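Input: one structure, supplied below.
Of the protein chains in this complex, all but one are displayed in their positions.
Moving on to chain A:
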């Protein structure tokens, strides 16, 4: 396709002259749908959240909420969006809107349309049932972790969430779930603001990247969107790869699980269904649901940020990356992938196709994230552990670190100090002192270097004592 069209609140709208750096948020506002608000332009506040129709992995559709400020308009082409205006009107409020309104869930009202859509996504979540998430109606409050409210203190919003029933039969959006999600067509836009391409196959994508190795690869866009909005970055060519079928596979084999680099984290979480416990523990601590509904592993590893939250866990899981280019594919252990600050072994024209986690998994694992805020914060320090004991002797241990050096890294010295040793308080305390010295933490606005170093030491102690409570090594 050569032009962008999007279905908004059930109506198809053309976006002639759509530019690759226009966000869905700004376009919606230009369309007069001003319920969608900009609060931060970096996916932190959720004031711009909208519902999008996504494949549910079977034959149907899920309604998911995403930050419209981080979605580039062309990337949405062919998609379906519902905003707060589309859910109901003051005369005919949607159940989510009614509950929020009558309980005092809005004060200034600015964050409210975003809360409405995030709440609606959870309202329409297939299979939501009483008792899940310690909620009478199974409503997962973490669905709202990416929405900030400065006025209410959240209690009435939580009450509204917990008061929701199930959608009635005649509910249009509920019925929509039975039909397939919109297929995102291949797209090729050219214009004064730059080119945007969404190839239909991996082969085509690799061809484009071979010809334009400097192209900006888009896989979720939760990082690139921030660059575009806050640092006004612009790309001559943007290539969206997150819809490529080859990057959306998740394959279990006897000796590994391979996760497509274009799957968003929410999809991975659903499809793994807890079978990788370390990841199951990790997902809720990665940004917010709004971000996880867009962010991909390929994106998190592609940006090679030293404070990305996936490298520490994937290092502990001993993961490797499948890199694809026009010339073929190769597999690189993640531990060898990072070469410097935001530098990797990935060659021009090369794409992360998948992340491979070897099986069997280490029996004991944990992820420790140190941040100012419990959820939806950037780590000051992130530590992941994977431990295999033989009786009370350490057979193997892997420790992945983030936030303490120019790259994510394995705590090799600490691993070595523990391997073959008895898993006792004395060994652990000694090894924890070694761990304290791994990395070269900095002072910044998130934490002091001294605290970061202390947190490395404390992380191992906490891992040990938490294990003692659960009978590890006993």
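By definition in this document, contacts are C-beta pairs under 8 Å (C-beta built on N, C-alpha and C of every residue); 3 or more make two chains touch, one makes a residue touch a chain; residues count from 1.
The rule is short, and it goes like this: contacts and distances are computed from a predicted model.
Student: Would you kindly match the missing chain to its UniProt protein name, picking from "Phenylacetate-CoA oxygenase subunit PaaA", "Tryptophan synthase alpha chain", "Energy-coupling factor transporter transmembrane protein EcfT" or "Xanthine dehydrogenase, molybdopterin-binding subunit B"?
Tutor: "Xanthine dehydrogenase, molybdopterin-binding subunit B"
Student: Which candidate, A:152, A:238 or A:434, sits in contact with the chain we can't see?
Tutor: Reading the full complex, the residue touching the unseen chain is A:152.
Student: Given the contact definition stated above, which residue among A:52, A:144 or A:351 touches the chain not shown here?
Tutor: Final answer for the missing-chain contact: A:144.
Student: Which residue, A:61, A:106 or A:414, contacts the hidden chain when the whole complex is considered?
Tutor: If we include the chain that is not displayed, A:106 is the one touching it.
Student: Contact with the hidden chain only, please: which chain A residues?
Tutor: Here the touching residues of chain A are 29-30, 32-42, 44-45, 47, 83-85, 87-90, 93, 96-98, 100-113, 116, 141-142, 144-145, 147-158, 226, 230, 232, 368, 370-378, 380, 444-448, 451, 454-455, 458-459, 461-462, 465.
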